[in-house]
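Below are the structure tokens for one structure; questions will follow.
A protein chain is absent from this complex, but the other protein chains hold their places.
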Amino acid sequence: MSESMTLGESLRRRGISRRSFLKYCATMTSLMALSPAMGPVVAATLERIRRPSVIWLSFQECTGCTESLTRSHNPSLEGLIFDFLSLDYHHTLQAASGEAAEQAREEAMRENAGKYLVVVDGSVPLANKGYSTIAGKSNLDILQETLTGAAAVVAVGTCAAFGGLPKAKPNPTGAVAIADIVKDKPIINIPGCPPVPVVITGTLAHYLVFGRLPEMDQYRRPKAFFGTSIHDRCYRRPFYDKGLFAESFDDEGARKGWCLYQLGCKGPMTYNACAVLKWNDGTSWPVESGHGCLGCSEPEFWDAGGFYRELSVPIGQSTRTTAYAAVAGLVVGGAVGFMARTHRDTAKRAHEPVSVDQLEQKL
Amino acid sequence: MKDPMAFLLWVKGPAFDLALAVFIIGILLRILEILLPGRAPNYAEPRGGEWGPGFRTIVSRSMADSGTFQRAAFNVIVGYIWHLGFLISLLLFVPHIAVFASLSGMSWPGLPNPVIDGVTVITLGALLGMLVHRLRHPVMRFLSTFEDYLTWGVVFAVVFSGYLAYHRIINPYPLALGLHLLMVEVMLILFPFTKLMHAITFLFSRWYTGAIAGRKGVES
Partner (left out) sequence: MNELSFERGLNAWRAEIDAPVAAFFSSCVHCGICATACPFYVETGDPRYTPIHKLEPLRLLWEQEFTLWGRIKHALGLSPQITDEMLAKWEKLLYDSCTMCGRCSMVCPLGIDVAYMVRKAREGMVASGHAPEGLINASLRAVRIGSPMGLKFKTLQVQIQHVEKHTGLKIPVDQVGAEYLVLLSSMEIINFPEYLGAITRIFDQVGITWTLSSEAYEATNAGVQIGSSDIARQLVERVVKIAEKLGVKNVISPECGHAYTAIRWEGPNLIGRPYPFRVFHVIELIDQWRASGKLKTEGKESDRLTMHDPCNLARKSGVIQQQRQLMDLVAENFVDLKEHGRLQWCCGAGGGVSSNERAEELKMTAFKRKKAQIEEVSPERIVTMCATCRTQLEEGLEHYNMEIPVVGLTELIAEHLASKG
């Protein structure tokens, strides 16, 4: 429930020190790739604003995105965002349930019409609206209903951003990305399976400070966090460049921390901040713990050819194609070759001998 | 581009299957078109064999005799540089070896990436040199047709797009890699219907020449 007091007042009420607040603002500033001079601006703005209402809709999702954001051992920077926002509806985090929860959502929508943020995780099924419902209402209906007074939409996680796992072949539920449905509201995608927690909070913080969504790439991802590839920031890159690759998960190369390209790492095609920000407060990230990047912040990553096959390998049906093509080639080639042979033999039989008398006519 | 990842997945997926199919069907078609007309029986008393000389010529024809070498030095030297460079970058670059392994089950060690990078640059230079030569040498200019320039362009595009992708000069990477694979697929599709087939048919033409000469007792 939103309040009339400012964010600064609200924080002080909860016992969050000024020092923590400023540290948070400084961190957010650098994370958003803003110049350090912007730090005080961020702080001043956040101090003044009223906590915006956030309605978090969860559709065909695994709750991993929420887990990522909230899984912290001690109060973390990530978790602070919940102090900056008024999270008025969230299946996992809210205290209310059932009718009361739905009423809370409707009330927040009424009270903050035109100004609330809609955060979505999970994809929406279109093949049959009944595949995913909450309180009897389909995901699609809830989304469209909730959109009416939204200021902006934040699609958190690859499912919401691109369709994610439910959309993987054969996509039995007809799952689509949120951006496929939302056409007339500002929308931003924060993909990842799950997204790096501080990427979510940094993006939300940007919105809080500037009142608009940050600069996005062609997939509507914030460029600040998705502008460089894993490959370009990977600490194992020198091994790639030297051509030193681990070939199995426990061989010498693996133990020496060599590049994981041959074990299917999709780092070169993946744009995310994992290599820099890492996970669990900078503890580690997939490559550092010896597993190739899955490319989880990219569209269709589940159908991109397999997590353990190299990025360069074709992902279709090469073996079947080769077999059928070989048969077809032999049949067609055999026929055409035989026709050529016959054409020649016919001409041979049709040959009328040249005689000197005939030659003489040409003189 | 609106959806680089979809482009990459299409190029790596159905487009590759299509190109592979055309490539295989086309090559088998061309080979059978060549072999099935056969040879007329030869009743002249042979002076030598056919099989040995035929296979020997497949190898020996790779070396120009010294007189011809002097008269066509640029052609021979630069021709070899770009062919060898192309083959080295194709066969000894780890991501490429992965593709061959996925198609054939066979794998082999590669060269370090920076070595391949250097070889690629040399290959591109040699290719450009060959183009200039083709445009300037009276015989090559006279003989050359649209197909000669088209095949040059396709081969150059394959190597160049690979270079651009490796160095991430085109962004985002799915677009760069997708373009490289697309160029490869264009080459695979054009291969059986152009002079690119010589990469396979040279085995037959050299063998036949060696056999014809060998039967007459001539080293060829």
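Observations, loosely collected:
Letters A and B mark the chains as written, and numbering starts fresh at 1 in each.
Methods note: a contact is a pair of C-beta atoms (placed from the backbone, for glycine too) under 8 Å apart; a residue touches a chain by one contact, two chains touch by 3 or more.
Since this is a predicted model, take the numbers as computed values, not measurements.
Only one of A:R19, A:K169, A:K183 or A:K362 touches the chain withheld from this view, namely A:K362.
Seen across the whole complex, the unshown chain contacts chain B at 29-30, 33-45, 47-48, 57-58, 61-62, 64-65, 67-68, 71-72, 75-76, 79, 134, 137-145, 148, 192-193, 195, 197-198, 201-202, 204-210, 212-213, 216-220.
Mapped onto chain A, contacts with the missing chain fall at residues 332, 336, 340, 343-344, 346-348, 350-356, 358-363.
Keep in mind that, in the parts below, only the chains that are shown with their structure count from here on.
Taken together, the chain B residues at the contact with chain A in this complex read 1-6, 8-9, 12-14, 16-17, 20-38, 94-96, 98-99, 102-103, 110-115, 168, 172-174, 177. If you check the complex, the residues on chain A that touch chain B are 217-219, 229, 231-232, 240-243, 245, 261-262, 268-269, 271, 298-300, 303-305, 309-318, 321-322, 324-326, 328-330, 332-334, 336-338, 340-341, 344.
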